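Since the structure comes first, as structure tokens, the remarks are kept for the end.
Other chains of the complex are left out, but the ones given are in their true place.
Labels run A and B following the written order; every chain starts at residue 1.
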């Protein structure tokens, strides 16, 4: 805890990306990315592989030269600086520990490059190892450490020279589930303790939602949406964002004359939308609702006025432990999933006729779907 | 497994028996059964010691030349694209494909006083560069012939070094040159040691190149062994010489393996996954 006095004095700085592009020949890896991380913020770049998030990170670190655009750190342009002059900490996906050096020597490496004295190096390295909970393994070589411990050494090495910005490239990808959850908490703790700016890359939406102050969703080299976890999860702005961040039901709808009301395509059932919704131009649109916002109840029961409802038949009930998923066929082309938390199950079973209801406020109106999200043949 | 045991034994005999025979020869003498007289002869004859030292010096210089030429070559192979890499690999392997004889012949031709190389050095004002019949000529020819044995183990090691470690070092504040020296070089050591050992040991036993390109005045140990067998017909002397060469070689290998064992074990986790 008192390590904070030594390590955390320097607080985070702002990072700004302006109109960042990266092309490899004809292939556009990153396209006009504008992004700002506030001082001390935990910003996550989330997206599938190949979406440009790692390329963006590498441009910030200096390993990849942008085709155009600007990168500013603490108000100063850093585009022209080589990586070793940027003073940015980075934790690599596969740790990138030096195998011929002990944990101590690994962590001391950045300090030696900065010509620190031997006594100071010793103090600060041990302090950093202590911070990540590895004070007792200073003289182990990387191959003698477990995956989680290697991860901690990499983290200590990235923060020991007190960078004001720390980049992390899927640092937990190689760990198993339980260890990953534990390390998520550790990383959050260190973020709070150091107070520096974190830019974190991951393809795991759970990780992104749990850890971040804000999330930037990448797709095909572009940012689809930036916002807090609940911004992007509850109020996605694109179909991609909605579907990448978790399970979602989508309904094709058509516009009506009445504002705030659409009809389900092919069914002519009205769907109430949140009051401030603007129907987009064009004939069709998609309404997205999260499975945990839907309620299933036996068909025919009275329902509260003002809610939306669709009638269907339960096709399958999947037990998930902490919850269950009820898959309902509304029509041959409309399937909805309802997620019910354990202990709050509705009394419906496979084969039952059910009414699916939800509050208008839980609908999100998005652009029309153009291509199917999951093509099973490609799996 | 049970079936393989006899095969293993047969092979063991196949490899070990010839060596045992030489060992026996070296301790035999014309008069009595077992004797040390061949070894006494070896160390009492001053020309033997001189040739032994010359053999080791030559081998060391050849090894050094191969390291200096082979390292950049192997490094180049790891950074170029697949097409260039294939070309470089083929070039490095050509010496394997062309017979030893052909290559020795090539060097003999190249090193003639009337050859292009000699002409160039003369024109450049280096004077008469005498290569044929000298140790220098032997070193040049042996280095080229043995280079593949240096390049291949080196390349095998360099190829497995994770280049992201260099990026990591730079991200941590090291200039590219410092990153190379502090990270890449230490990780490449096992390949350098393996290649050097191979080239050194192979140089020690070279016969053909020194016989063709060198001169009898600066012959190496292999030539002395051949002389003992084919002219003097003294098997015991030849055996003792071979055993001395073998013993020194084994000791050197053992020392080298001691020095690198720790290093090699540590490096294994530095390989790209």
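Keep this in mind: contacts are C-beta pairs under 8 Å (C-beta built on N, C-alpha and C of every residue); 3 or more make two chains touch, one makes a residue touch a chain.
Because the structure is a prediction, the values reported are computed rather than measured.
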item	value
Copies per chain type across the entire complex	A x2, B x2
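The rule is simple: only the chains that are shown with their structure count from here on.
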item	value
Residues of chain A touching chain B in the complex	61-63, 82-90, 92, 94, 96, 98-100, 109-110, 113-114, 141-143, 157-158, 161
Residues of chain B touching chain A in the complex	162, 164-165, 167-176, 178-179, 182-183, 186-187, 263, 266-270, 273
